[in-house]
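The complex appears here without one of its protein chains, the remainder shown in place.
Right after this comes chain A.
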Amino acid sequence: MSAPENNETGPRIDEPTGTATMGHEWDGIEELNTPLPTWWLYTFYACIVFAIGYCVVYPAIPGIKEGSHGTFGWTSRGQLAAEMDAAKAARAPVLAALDATPIEDLPKNPELLAKAVAGGKAAFKVNCVPCHGSGAAGSIGYPNLNDDDWLWGGTLTDIQTTLEHGIRQPGDDATRTSMMPSFGRDGILKPADVQDVVSYVRLISGQEPNNASAQRGAALFAANCVACHGADGKGNRMFGAPNLTDKVWLYGGSRTAITETVTNAHAGVMPAWGNRLSPATIKMLAAYVHSLGGGEAFAAPAAPAAETAASTGQ
């Protein structure tokens, strides 16, 4: 295709489109001069200017050891830290109030109690779930915290003490230690005697009818077990001795399970959280555990709340 001579002074005009060409030609293919729209170009330039400004202001340019810092000194880590500080500051008044409130006074301040329960729930998920389960229902050997059976007491202060000092924690003088002898293993009772004691325990917990074995077990129980478990087998919270007449069994209530317990005894442990968590967190945990449904009141049951307005909230 030969170029028509219509461009004496400027680039050739392409006939079908009426657009000027750029004057380039490759194998007969020419480029039309259709520039980008001005608004597009200016937007593009503005983006370049913005990008330069952005690189100056924010950390954007990588280096060998560390990148540029930006004129604002902003970092995503710094932002996170600021947000964490803000969250901490927002929590501070609640924690201060918790520190200032003795745990037995918590029920008098329902608003603070509600906050403590919420905080305790979160702390429970972090610290207690591995043993007690996410619903605090425990497992064999790990107490269920929802029920109304407490080895060491279920008031707020009792729970707080257990949390603080743990169970069988060496080096903590106030730690809680129950000491059941291994009656079978240590030869205090012969295996047949153990079976008789088991029969008696199952009798008083309503799992077996009275029989000769249980009768023999009663005498053995009176001689060996009443010191801790009481004459009626209802246990003693002073020593963490469980109530043997109820339906809650930490290590199981079957004949096999009780035989194992009487023969070898159990010695569960729980960390002393007092040296790991803050006093406020311990209070929150105690409040949460207390709120699970089995918490015990300090004194006589409160008057019925039947006519009072329920706690509100969306």
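Assume contacts are C-beta pairs under 8 Å (C-beta built on N, C-alpha and C of every residue); 3 or more make two chains touch, one makes a residue touch a chain; residues count from 1.
Note that contacts and distances are computed from a predicted model.
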Among "Peptide/nickel transport system substrate-binding protein", "Cytochrome c oxidase accessory protein CcoG", "Sugar ABC transporter permease" or "Putative fumarate reductase subunit", find the name that the UniProt record gives to the complex chain excluded from display. "Cytochrome c oxidase accessory protein CcoG"
Looking at the whole complex, which of A:Asp85, A:Glu111 or A:Asp148 touches the chain that is not displayed? A:Asp148
One chain is left out of this view; which of A:Glu30, A:Asp246 or A:Glu260 touches it in the full complex? A:Asp246
Could you please point out the chain A residues that touch the chain left off the display? 6, 13, 15-18, 133-135, 137, 144, 146-149, 206, 243, 246-248, 252-254, 291, 293-294, 297, 301-302, 304-314
